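A short write-up of the structure that comes next.
The other protein chains are all here in position, but one chain of the complex has been omitted.
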Amino acid sequence: MIKKVLKRILTLVVILVILSFFVFALMYIAPGDPAEKRLTSQGVAVTKKVLDAERERLGLMKPFLVRYGEWLFSIIRGDFGISFKDDMPVAPKLLQGLGRTAVLALTSLAVSLITSFLFAVASVLKKDGIADRIIKVFSFVSNSLPNFLISVLLMYFLCIKLKLFPVIAKGDLKGLLLPVLSLSIPMIGRFIRQMRAEFLSEMSKDYVAGMRGRGVKTGYIMFNVIRNSLGHIFTIIALQTGTLMGGSVVIETIFRWPGIGKLVMDSITARDYPVIMGFVVIMGTIYLIINQIADVLSHRLDPRPES
Amino acid sequence: MDIILEGKKLNKSFKTGEKKTQVLCDVDFFLKEGEVLGIVGESGSGKSTLLRVASGLEKPDSGELLYKGRDYTGSSPRQTGEFLQILFQDAESSFDPRMTMERSIMEAGRGKKDKEELLKLVKMAGLDEELLKRKPGKLSGGQCQRMAIVRAFYSGAEILLCDEMTSALDVSTQAQVMQIMQRLKKEGKLSAVFVSHDIALVSEICDRIMVMKDGRCVEEGETPEVIGSPKDDHTKELIESARKQSIG
Amino acid sequence: MKKKIFTAVLTAILAVSTVGCTTSAPDQGTTAPETTQPAQAQTQPEDGGNADTSSAETVSSEPKILKAAASFAYGSIDVHKEYYGWYTSIYGVSEALFKMDENMSAAPCLAKDAVADGRVWTITLNDGGAFSNGTALTADMVVKNLDRAAQVNERFAYLADFDMTVIDEKTITIDTGDVYPTLKNDLASPELGMMDLEGTTDFDNAPVCTGPFVIKSFQPEGDVEVVKNENYWGGNVKLDGAIFYYMQEDDPKLLAMQSGEIDCYNSVTSAALAVYSQDPDQYRVVSIPGARLQFYFLNEKTLDDAVREAINLTVDKDAIAAYLSGTVSAAVGPFNPSAAYGKVTVPAVDTAKAKEVLEADGYTPGSDGFYEKNGKKLTISIKYYAARSLDILAILIQEQLKAVGIDSVLGVEEDPDSTYLANGDFDLGLYCMIADKAGDPFYFIESVFKDGSYYDCNGFDDAKCEELIGQLKNETDTAKIASLTNEIVQIAIDDNAYGFAGLFNKTTVLRAGVTGFAEDIPFDFYGIDAQTDIQ
Amino acid sequence: MKKKKLKAKIIILSVLALLLLLMTCFAGLVAKNDPNATSAAAIRTAPCADYPFGTDNLGRCVFSRVLYGGRTTITATFFLVAVSFAAGTLIGMICGYHGGIIDGILMRIADIMLAFPQMVVAIAVAGILGGGMKGAMIALGITMWVSFARLARSHTFSLKKEAFIKAALIAGKGDIYIIIVHILPNLLAPVLTNALTQIGTTMIGLSGLSFLGLGVVPPTAEWGSMISEGRAYIQIAPWAVLYPALATLITIIIFNCLGDAVMDYREA
Partner (left out) sequence: MVADKEKILKISGLSAAYEDANVINSVSLDVYKGEVLCIVGESGSGKSTLIKAICADNSVSVEEGSITYKDKVVTDLKAREVQKLLGCEIGLIQQNPWGAFNPIRRIDVQFKETFRSHGKFFHAERIKEIFEVLGLKDPDKILKMRPYELSGGMSQRIAIAAAFVLNPKLLLCDEITSALDVTIAMQVMQQLMELKKQQETTIIMVTHNLGLAKCIADRIAIMYEGKIVECAEASDILKDPQDEYTKRLISDVPRLRAI
């Protein structure tokens, strides 16, 4: 068993190195550099002399491979380096951003999972009934509007018209509701469709007819069906958590929830390489770890060897 | 009649997860030209695996396979396809659902495009020409299996490997298919290995019978001997259950 | 088995209840109907009773806290570093020796005045200038501040070459090597705000300054809260405190204004302006020409004189300003027309003349109505970047050129400085920058018109212009500076190397009753001060 | 009887989809005004006779922009989905059929692509090739082919075990022949259904990128950028954002329903 885990960790590391190289190369190719972005951030003109002095200080003059090597060597030692944007250490920035994004991501994941789970079960129980059709239409509609539009609409109606929420969230539970809602609506749509398909395919299995033949109550049957489809559902959730942990730039900017998404977006515009690279490493690791967990969990849930 | 297909000391094992299961242990078999060899055994006895190894679809761990004395142990299905064809239990899934029967059969002809011969074989199998235009989904199980026989002969193969070919069919359709096999056998055109779990069916068509249990050949001989005076207990048990269910 | 179902149901109820209870939470703010009476502020109990900002209140028992939205927030508030000084100045925490006023001249602040005699400037400090911790501001501390700024801020490194001597408690002389006419304006830059270098322990989070307010709470790249500086040297401070919410997006700012959660903010978008103008007695909008210039380079290497002239005759700045509905005022030259150095003339828009000029240069209208010359269609490559409404400018210019028969193709870049400005790959390159940093024209002329400067990318090179720039460098007399500047700019305009489209207005929106948010000072680095008040 | 009903549903939806495509392709006939013509006088006018959907903040006719925009959005979306479909299915089949190291490597690359931050790609590509649709499509394309590859791979796994593949091997056919003649046709239906559902996600992706300034180069009309531009004026000119959003909504619903109907038909 240990050998398997080691092998997985090795592939993880290899993937991360390749990934970081690609991103570093992309950033190197992209026009503009941190020194110039930093000095002209308020639109004030700058002289070449000042610009070159700043580039020298940030070490941008070194050849590409040397800079990548330096970065890789420092990251292995766990040192995420100093941000090019404001000379602050990168690690605390990223971790704080990750923390805030995690709060938003995990709450909306929980809310979406519970709601879509209830809707999916309801729509499977009364297949092709009115409830099923309404849920189906909702799952399409909720998935077809861009989240920045949903956020503005939510903010307009809930904050201004109905005055239920403050526009400026105070970081408390009430402030969390609107961003979670904006994040959850599209997710609920996707989850319902995926869960519904999973449950339906499980319902068509022989053992359901067998249990019905023994007069087993629908509640127990549903429990079995759900229990069996959890395996697949975990893989779906894992995929979704991966993207969620990357933070939603849009939601975080509009609702002033400074998570890792917004931090990275600002860093990209400011060409703040250490932060971007740090993000890629952290996100890569989180993403691949979540996938491993999903694999282990779905194997635990459905121990049958891959038929 | 000399031996056209032979297997010596064949071994095969499968690795699922950590544990390794031995499916064939030192199995020998031989088939003479124009003869039908029956292989009987319960599920898990290794009879289908033996067939797949003989057909080249799977490689044996050890042992030898000879075709007319020539060793073809490691050869690929492309090479074994020159002299043998395989008939599967689920006839419908042995044809591509998207292709018409005619195109599937022509594909097995290795470039041969001989409509006459095809029509002759279709008539021999007692099938209507119209069926050639249809896709497998539109044909019944029995019709598909007979089309499979047409394909086998159209490809010019000398040996037919039948893997439980009629187990999925109803009794009446099974009878129709077996009539065709009997006729081919009489005309001396058929040398086949016939694998089945139904010893009664095997006793009707096969000249020699091999009984397998847990990957080993427990008994082998001419049909009347094996049925009349079985030596191995497992063979006895098989014959006993069959006799109980026979209509007499 | 039962247990599992029970827990599942329980979690479902829990989730639904949290959603339910918060939505139906008793709404503290009165949902007064949208009457003309200013919207009731959303008083949050957990916020520790902030001021009820309805104007009916005369004697307010609660503290007077102004809430504003800030478009930027930095990771540190060390006055000398980067542009952090801009924001400590907006927060009313830091003050420089001088302060820019409405007509763009440096008014006294911590310093009484600054007199130049050839290369030597003598600066006398205001008496009574003191830090918020009580220690007086001495000449020696001023010199130490300027040295530190030169050290930590690349853009002020040139200060290190000056030789500064402390004469007495209140006077300093600065020898600038050769003539440096704009020193007084430079000393008004917020980055040169005064900090008590001995008294401050944590420069990034709690600098001790002289301003009317002191930091109460500072979240790096987040919200900032300030309170009145009890012993402010400049007299009584009207406000008790202020909160600056960091809001990058325009929509939340508009909605926060409407919900009453903020009282004012600047750089208001045209969309928000349209909403505020529907409710004039609730929102007061002040829009004055600012110093941020929208202009375009015309590439002399790829466009011949006739084409450049035709373009400048076609682009209608007033029409563009109309589209941007109030956020931009049409520009003549790079500088504010009200300033002495902003007096230049631009030929009026005349599409007929433009066509004549083109046809005189051998262009003939092609079959598709676009001009072409010896078989090759005239197509202008317009390059821009998606910020400061330059995309709207690009669209409108393309439209206007098309009407005259000049075809054009739009190209967007994510970073102009390192793309079309660096490699000259443009015919018409749009750009937006601050033209008038602190009331001195030389900085823009030196960075754009001077040969070999950072923004010299359109091949504009005029001997007379170079010579005049040389004179301007050493000119101290303001009248002389103005006439020299006007002359240089006029040459550039006549050479059709540039097109000065518009000056971004400094547009501020204030809730009725709020005054003094630097709404009439055309610079972006001022916000609240001692006079800011909420009636 | 159920199959007949489903077949009818599929026909209706395909007709609707076709109608949509035709409407946008022949926008010229339907829309009177030029989509890019700005007019200072008509800034943000409410829907009226000569501007059926009103005008946006530059006085451009929203109705013609929705039609012409449809053409850009739909062509970009279809092109992107088609390319991802082709690349993904090809790679998925190769992985599914050969397995072993190739499968390992390609699937690891897929993992990397998924973990790739889309924004970084969009900015870098926008930097190199200049802004506009190209950058946006590459940024979206990078992650989209993976879903097709995974689907194709799992279907190829199950198809490979079918008897007709063994029969083809015996008939002496090579791997490439088997993949193209036998595996691909049986793979098309499920993967195409996935393509239909991907259309919706692509459109949303495009408008997301426009919101961050990485979408289409103005003045070309595109639903995503129209929504992102119009959203600032939602209080005073709601029609400028309503109609493009409605157009996106309807298109996505049509294609999603079509995808579902085809899936149900195949299963019935």
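To keep things simple, chains are lettered A, B, C and D as they appear, and every chain counts its residues starting from 1.
In this section, contacts are C-beta pairs under 8 Å (C-beta built on N, C-alpha and C of every residue); 3 or more make two chains touch, one makes a residue touch a chain.
For clarity, every value in this text was computed on a predicted model and none was experimentally measured.
> Of the residues B:D26, B:D128 or B:D170, which one touches the chain left out of the display?
Answer from the full complex: B:D170 touches the omitted chain.
> Which residue from B:E129, B:E187 or B:E237 sits in contact with the chain not drawn here?
B:E237
> Which residue numbers on subunit B touch the omitted chain?
Touching the chain left out of view, subunit B contributes residues 42-43, 141, 170-175, 178, 197-201, 203-204, 223-224, 227-228, 237-239, 241-248.
> Determine and list the subunit A residues touching the chain excluded from the picture.
Interface with the chain not displayed, on the subunit A side: 206-207, 209-218, 220, 224, 227-228, 301-304.
Criterion: only the chains that are shown with their structure count from here on.
> Which whole number of Å gives the spacing of the CA centres of subunit A and subunit B?
Distance between chain centres, rounded to whole Å: 55 Å.
> Just the number, please: Cα centre separation of subunit A and subunit D in whole Å.
22
> In subunit C, which residues are in touch with two or more of the other chains?
Residue numbers touching two or more other chains: 251, 413-415, 419.
> In subunit A, what residues contact two or more other chains?
30-32, 152, 156
> State which pairs of chains touch, listing all of them.
Per the contact definition above, the touching pairs are A-C, A-D, B-D, C-D.
> Give every residue of subunit D touching subunit C within the complex, in rising order.
My answer: residues 36-38, 40, 43-44, 57-59, 123, 126-127, 130-132, 213-214, 217-219, 231-236.
> Can you tell me which positions in subunit D touch subunit A when the two form their complex?
108, 111-112, 114-117, 119-121, 123-124, 127-128, 200-201, 203-204, 207-208, 211-212, 224, 227-228, 231, 234-235, 241, 245, 248-249, 252-253, 256-257, 260
> Considering the complex alone, what residue numbers of subunit C touch subunit A?
Within the complex, subunit C touches subunit A at residues 1, 4-5, 11-12, 15, 18-19, 22-23, 25, 27, 29, 31, 42, 44, 46-47, 72, 74-76, 82-83, 86, 154-155, 157, 220-222, 245-249, 251-252, 255-256, 258-259, 261-262, 292, 388, 413-415, 417-419, 432-434, 437, 443-444, 447-448, 453-455, 524.
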